[in-house]
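Scroll down for the structure; my scribbles are underneath it.
Entry: chain A
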Amino acid sequence: AGVASNENDKPKKGTNEKTEEVVRIGVLASLTGALEVYGKQTVRGFELGLEYATGGTMEVAGKKIEYIVEDTETQPNVAVQKATRLLEDHQVDFIVGSSSSGDTLAVLPLMEEYKKIMIVEPAVADSITGENWNRYIFRTARNSSQDAIAGATAIAAEGVTIATLAQDSAFGRDGVAAFKKAAEELGAKIVHEEYADPSGVDFSSNIQRIVNAKPEYLFVIWAGANSPWGQLADMKVQERGIKISTGAPDIAALRTMDAVIGMEGFTVYHHSLPNNEINDWLVKKHLEKFGEEPDLFTPGGFAAAMAIVTALEKSGGVTDAETLIETMEGMTFDTPKGPMTFRPEDHQALQTMYAITLKRTNEFDYPVPVLVRELTSEETAPPIKNR
Partner candidate 1 sequence: MTLLKVEAIQTYIEQYHILQGVSFEVRVGEVTVLLGRNGAGKTTTLRSIMGLTPVREGKIFYKDQEIQTWPTHQISNIGIGYVPEDQGIFGALTVEENMKVAIKNKDERTMERLEWVLDLFPDLKKFWKKQGGNLSGGQKQMLAIARAYINDNNLLLIDEPSKGLAPIVVEKVMDSIQQMKEQTTVVLVEQNFIMASAIGDRFYIIDDGRTVHSGLMKELKEDEQLKKQYLGIA
Partner candidate 2 sequence: MNRLKTLSKLKLMLALLTVGLFVFPFISDSRTAFIILTQIFILAIFSMSYDLLLGYTGIVSFGHAMFFGIGAYTVAICLRHFGATISTVLLAALLTVIFTVVVSYLVGMLTLRLKKHFFAMLTLAVASLFLVVAEKWRSLTMGNDGFTFVVPELFRDRVSFYFISLAFLVVMYLFLERFTQSPMGKVLEAIRENEVRVESLGYKVLHYKVIANVIAGMIAGLSGILYAMSLRFVNTTVFSVERTLDALLVTIIGGVGTLFGSVIGAALLEFARHGLMDLAKVHWVFERWVILFGMVFILVVMFFPKGIVGTMKHWWKQRMYKKEQTNQLDERSTNTLKEDFHS
Partner candidate 3 sequence: MDDIILETNGLTIVFGGHVAVDNVSVKIQRNQLKSIIGPNGAGKTTFFNMLSGQLKPTKGSVFFDGKDITSLSPAERTRLGIGRSFQITNVFPNLTCYENVRLAVQSQKGIRYNMFSHVRKFRDVNERAYQLLDMVFLVNKANEMAVNLTHGEKRKLEIAMLLALETEMLLLDEPTAGMSLEEVPMILDVIRNIRDQRNRTILLIEHKIDMVLDLSDNIMVLFHGQLLADGPPEEIIRNEQVQSAYLGGLYNDAS
């Protein structure tokens, strides 16, 4: 079946005339620009997820699954164009995406307009399932709060003093706020918050201030490429008895973290961490197909596919949004990170996270997160913010 729809017999908004045998899914991801790596991980994960979920048939409940990937270029206006094109021209039933919170937020209102389900992956902004949420939005990705809670759970305890270092951006500030809340609930004390210019070259002043605050731990929230690890080492932070902690990033970024080997922290995913069949399958398939292991956001894409297929199975192939919402609220589905559940209130998927330490092992040529313990989905459940 051709994916492109015919210009002439296109139905008006809302009605669906396409052949009932096909389910279409649109994937929005940054395939160019700074977030391209993440976008590609999502797409690969999604493809493999579909393959796994359908047992390779690419069919669910008697319907064929087709998907179309569109590049958002990490620009909100492009994301909206692409989403509309997916919804209009391709008549998709679901949208999965996107790599940046901005793009995703820009697309959210469309989902309400078109009454279609969106599975958010891997955008993290809390507001997606918070104040900007609408009922068509589900999220398999973890949100900033979940990250923060996982981070806090990994190191916070009664009486522990912690300083934070984050980029001076929405991502950093949100993350620290959530982390602070979670850590303080666990009895830790945040002694210093440091925000650095995200495009800066020199973080030594920031680090100096942290050193002055003399915390036991330094919790770092950092996304994007230029990172403070080397400078933390240059400034001998660890030698001064400050333990560094952060969320372990993707493999390419792990390679740059030699300087902080030994740090305790958490991660969303590393392929060596989960112990289940799906993950084994994913790693094997991914290696076969792409010649490398799955990375940080691959299981997210996978999970999105699993969520969709599971929902369709349960709905018997019905793609009507109302039915799907009903089906998906509270739905549990399998992923490479173990089962996830869409919480009914804000459709955020609760999921396992991992407390880790960063170590050098023989197995990998880069510092690798080694499991300390799994953080259960209950432990890392973020507050509900969409009211």
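Keep this in mind: contacts are C-beta pairs under 8 Å (C-beta built on N, C-alpha and C of every residue); 3 or more make two chains touch, one makes a residue touch a chain; residues count from 1.
The set was built so that all candidates are chains of the complex that A comes from, given by their letters.
Values in this document were obtained by computation on a predicted structure and should not be read as measured data.
Asks: Looking at this complex, which of 1, 2 or 3 sits next to chain A and touches it?
Replies: Spelled out: of the options 1, 2 or 3, chain A touches 2.
Asks: Using the touch definition from the top, list the residues of chain A that touch candidate 2 in their complex.
Replies: My answer: residues 7, 10, 12-13, 31-32, 69, 71, 73, 75-78, 80-81, 84-85, 88-89, 101-102, 105-106, 108-109, 113, 125, 127, 131-132, 168-171, 173-174.
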